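Below is a structure I'd like to ask you about.
With one protein chain withheld, the remaining protein chains of the complex are depicted in position.
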Amino acid sequence: MASHSGIQKGPASQSLPVAALRKPRILVAACGCLGAAKFGQICCSFAEWAEVKAVATRAGLFFIDRATIPNGVQFYTDQDEMSSWSRLGDPILHVELRQWADIMLIAPLSANTLAKIAGGLCDNLLTCIIRAWDYTKPFFVAPSMHAFQWRNHFTEHHLMSLDELGIALIPPISTSHMGDHQTGAMASLSTIESAVKVYYETRMLLGSSNAKQEV
Amino acid sequence: MASHSGIQKGPASQSLPVAALRKPRILVAACGCLGAAKFGQICCSFAEWAEVKAVATRAGLFFIDRATIPNGVQFYTDQDEMSSWSRLGDPILHVELRQWADIMLIAPLSANTLAKIAGGLCDNLLTCIIRAWDYTKPFFVAPSMHAFQWRNHFTEHHLMSLDELGIALIPPISTSHMGDHQTGAMASLSTIESAVKVYYETRMLLGSSNAKQEV
Partner (left out) sequence: MASHSGIQKGPASQSLPVAALRKPRILVAACGCLGAAKFGQICCSFAEWAEVKAVATRAGLFFIDRATIPNGVQFYTDQDEMSSWSRLGDPILHVELRQWADIMLIAPLSANTLAKIAGGLCDNLLTCIIRAWDYTKPFFVAPSMHAFQWRNHFTEHHLMSLDELGIALIPPISTSHMGDHQTGAMASLSTIESAVKVYYETRMLLGSSNAKQEV
């Protein structure tokens, strides 16, 4: 369900299963790229006003210090998808997490996971959640990649595919390296948090006059 | 070589290297999804009237109880591709299996392998066979995925790519879960078996008046 929004706008046509009595449930995920070094901080900032569960790809784990994930945040990896299932009828973790979440955020999103989403591949916990995602629920991505990769023509192609899916882009920022300005670094934590929070609060206001429960 | 058939029809324009003196050779494969729990039964039902060889992906092995694979069915995994080759001139397993088979069936087909086929990726024994497949020979797939994944727009896109290749779809079925009807579960064993068998027997009849050997 395409939002027809510009790439940098929020997913304006989407609605939240807002329950006024509880905090929003945000599923935050990290891929294997430099931005993942800040993943603990991202989880912390969202945990202040939301229920947070976290997912990381195998490559993401390389950059994440698990000690930085706050105590109240459950942290899932591919291993958990395997170990939580043993026979037909058991719950499937990627389905459970997709159901649980009101909002999804991938921060950072790597060039490789970007390509997988654009191609519909689903070979790990994160991409299985995405392949099963309910696109009436908001979904944000904050890419993080080297400027050389960001400039590559695949980036634009793949971001257009994500836009058609209704995924909202939190664009990377320009940084200065030896006098050379280059784009590709993940947006600041405050930009990421406010993009999601502003969207959520706007929907809450709308939701209070037009509430409906969706699954 | 597109068959221009509707997605649910058999690969009508294709022909079998039918040898009246021997049973048909069917290569049956399983991917990593819930339907793979029935893979032993699938192998058994085909082994009653055909020569069967079986292939599973690494993710498929997670769901398969190898004790359920019948004795007469050779079972191959990625390890066999590696261990059967040691120097130039040695046979290549995915080429041997592609040559051996009259018919190919993937039951179950996962969302991820569906995406790999649609993208031409070939990173394991199964997808190497597919990338080298002779599309004048019949090729059936029986998808198995959660209803959330089946409804995703990538499913339709990818199935259109498979249809262009001439691959015949055995559609998933609708199941009831707490009063909610959802589509995605693998077709029944009898549906899968009869789809392949009816096609084979029809070609046998045609073949007896119009036999030709193809490689």
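The chains carry the letters A and B, assigned in the order they are written, with residues numbered from 1 in each.
Just so we're on the same page, contacts are C-beta pairs under 8 Å (C-beta built on N, C-alpha and C of every residue); 3 or more make two chains touch, one makes a residue touch a chain.
Owing to the predicted nature of the structure, the values given are computational and were not obtained by experimental measurement.
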item	value
Absent-chain contact - pick from B:123, B:156 or B:201	B:123
Residues belonging to chain B that touch the chain removed from view	1, 82, 88, 92, 95, 98, 119-123, 128, 131-134, 165
Interface with the undisplayed chain - residues on chain A	34, 37, 59, 62, 111-112, 114-116, 118-119, 146, 148-149, 152-154, 157-158
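By our rule, only the chains that are shown with their structure count from here on.
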item	value
Rigid-body rotation angle, chain B and chain A, from Cα fit (steps of 5°)	120
